[in-house]
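These notes concern the structure reproduced below.
A single protein chain has been removed from this complex, and every other one stays in its place.
Every chain is named by a letter (A and B) in the order it is written, and numbering of its residues begins at 1.
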Amino acid sequence: MGNYILKRIMSIIPVFLLAALLTTGMIHLSPVDPAEAYLTAAHIQPTDEILAQKRHEFGLDQPFFIQYVNSIMKICQLDFGISYVSNKPVWNEVIYRIPATVQLAIASILIAVFVSVPLGFLAGVKKGSVIDHFSRLLSFFGASIPTFWLGYILVFFFSVKLNLFPVEGIGTWQHLVLPSITLALPLIAMYTRLLRASVLENLQQPYVLFARTRGLKEKTIMTKHVLRIAISPMITGLGMNLGKLLTGTIIVESVFSWPGFGRYFIEAIFNRDIPVIQCYVLIAASLFILSNLIVDIVQMYIDPRISRKEGQHR
Amino acid sequence: MITSIRTIFKSQKVIPICSIILGILFIIAILAPWITPNDPIAVNLAYKLQPPSWDFPLGTDHLGRCNLSRILYGARISLGFAILIFISSLAIGLIIGTFSGYKGGWIDHILMRFCDGVMAFPSLILVLGLVGIFGPGLSQVILALMLVQWVYYARMFRGMVLSLKEQNFISAAKISGSSQWKIIKNHIIPNVLPPLVVMGTLEMGWAIMDISAMSFLGLGVQSPTPEWGAMIHEGKSYIRTNPELMLYPGLSIMLVIVTFNLLGEALSERYGVKRRF
Partner (left out) sequence: MGTEESKVLQVRDLRVQIKTKNGVATLVQDINFELKPGEILGLIGESGCGKTVTSMSILQLLNRKETTIEGSITLKGQELNGLAEKEMRKIRGKDIAFIMQNPMNAFTPVFTIGHQFIETIRSHTHWNKKQATELAVESMKQVNLPDPDKLLKYYPFQLSGGMLQRLMIAIAASLHPAIIIADEPTTALDVNNQKNVLHHLDRIRSEYGSAILLISHDLGVISEMADEVAVMQHGKIVEKAGVFQLFDSPTHEYTKKLLNARPALYLEEPVINLI
């Protein structure tokens, strides 16, 4: 099993290198000249001389490959350059803002899991019931509603009308409620649907019938046997959907003025702060790759078939 | 698979209903300049934040502009650009996909790995990254969306080319002497059309979602162009007093996306096409 993990880690590295390649290339594709942007942000008049000097400093006059290797080395030391806007190291700025995003993300995932597991499971087991119809409706609309609008609707009802939660900002747990629900809904939509389909599929399987003929309690069969197998695709989905989560944080943080990494990213786009943009994309890519790896490992524990295929006994 | 109205699917009424709704939306979009009661960008502070009236059927916004007119024009923008993105990414995808499938070998391999990578990565972040490079602005957003969407079509066309290469009926048709055009018309197109339509429908829904998300963030459409996402953004400040400023555009977005999604799902069930998540 350790071998398997090692192999998977090894396969990540080329993808990571590719991502680094692309982000380095971004600088060249951009019409923004990093040297010029830097000087403008620092309020220094960009004369040709100073420009050339800055370019040299940034290593922009070197062959692309060397730049690429340099950026990789810097990235490994967590050096993402200096923000054009604030003139401070990008990494510091990012570290400062990441905790807020992580808090939001974790809250959302927890909400999503706690809602979609029972909902999806019950929808599958009691197919055709009220719960089932409700869950499918929820799944459909949850996937179709624009996240930013959902945020405002929630704000309108719960903050403005009912005055239960603050409209925006960060601070107390009340501040966390609406943003995390907004972020969780698309996830709930997806996971509920996944789990429901998986449960339905499993209910048709012979092992369920055999368990019944053995006289096991229906509740035991459902919760112990079926759920355990059915939840597997949902876990895969969880990992795959880190992307949706990330995307969601960008929008949710803007709607609720949540001071996290996502909002910083948007600001950077407005400000053409290329190093920050680079950093974000790279981190997003790494997170994405990492989450796939973790999902694979978790799958291995849940479904013994994956790692033990070699143990055929005659 | 989707809602409690599964029975409606079975009776296949969904497809015509959705198509009609979309048809109406498209007609509105095209005829917008003629059917709107007022100029959508005419600012008139004297009339700001008015309730619905004969002159302004849905009231006015914070700059005195007619809400209804802005919504109708917004349809134009959203649907218009969705179609633009659809057609251009389709074209790019078609070219690259068929080329890749036809050539095969390591070109195919590399291109498809590239597509897989892009497809797996969350699209909005890629789009945002590209916008970060190109700069904020409507054309940049459109370009970014195009560059991200073509990979889906490329994969589809490439798959098609590959399976067609193997199909016997192509050789059979060639042997029996059918002309090239006939082959394309009778064999290729019926196979290509269903997945294409399904994918197009769903992708257009996504495109509209992304466009409005971008505009909402302030990165796409710039003021004073009436776009639904941007309107929500502007309506943000008036959420306490005039929530309808954000309600109307939001409902419009939802209506369009729901219709596209319903249609896409119904089509994919009907023609047995699988969709990506």
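Keep in mind that, in the parts below, a contact is a pair of C-beta atoms (placed from the backbone, for glycine too) under 8 Å apart; a residue touches a chain by one contact, two chains touch by 3 or more.
Because the structure is predicted, anything quoted here is derived from the model rather than measured.
Enquirer: Quick one: jot down which shown chains the absent chain touches.
Expert: A
Enquirer: Which residue from A:Leu137, A:Val177 or A:Ile229 sits in contact with the chain not drawn here?
Expert: A:Ile229
Enquirer: By the contact criterion defined above, which parts of subunit A meet the unshown chain? Give residue numbers in ascending order.
Expert: 205-207, 209-218, 220, 225, 228-229, 302-305, 308-309, 311-314
By definition in this document, only the chains that are shown with their structure count from here on.
Enquirer: Would you kindly tell me how far, in whole Å, the mean C-alpha position of subunit B lies from that of subunit A?
Expert: A distance of 24 Å separates the two centres.
Enquirer: Which of the residues in subunit B come into contact with subunit A in the complex?
Expert: Of all residues in subunit B, those touching subunit A are 1-4, 117, 120-125, 128-129, 131-136, 205, 209, 212-213, 216-219, 229, 232, 236, 239-240, 243, 246, 250, 253-254, 257-258, 261-262, 277.
Enquirer: Please name which positions on subunit A make contact with subunit B in the complex.
Expert: Residues in contact with subunit B: 15, 18, 26, 29-32, 132-133, 136-137, 139-141, 143-149, 152-153, 155-156, 160, 167, 190, 197, 237, 240, 243-244, 246-247, 250-251, 254, 265-266, 268-270, 272, 274, 277, 280-281, 284-285, 288.
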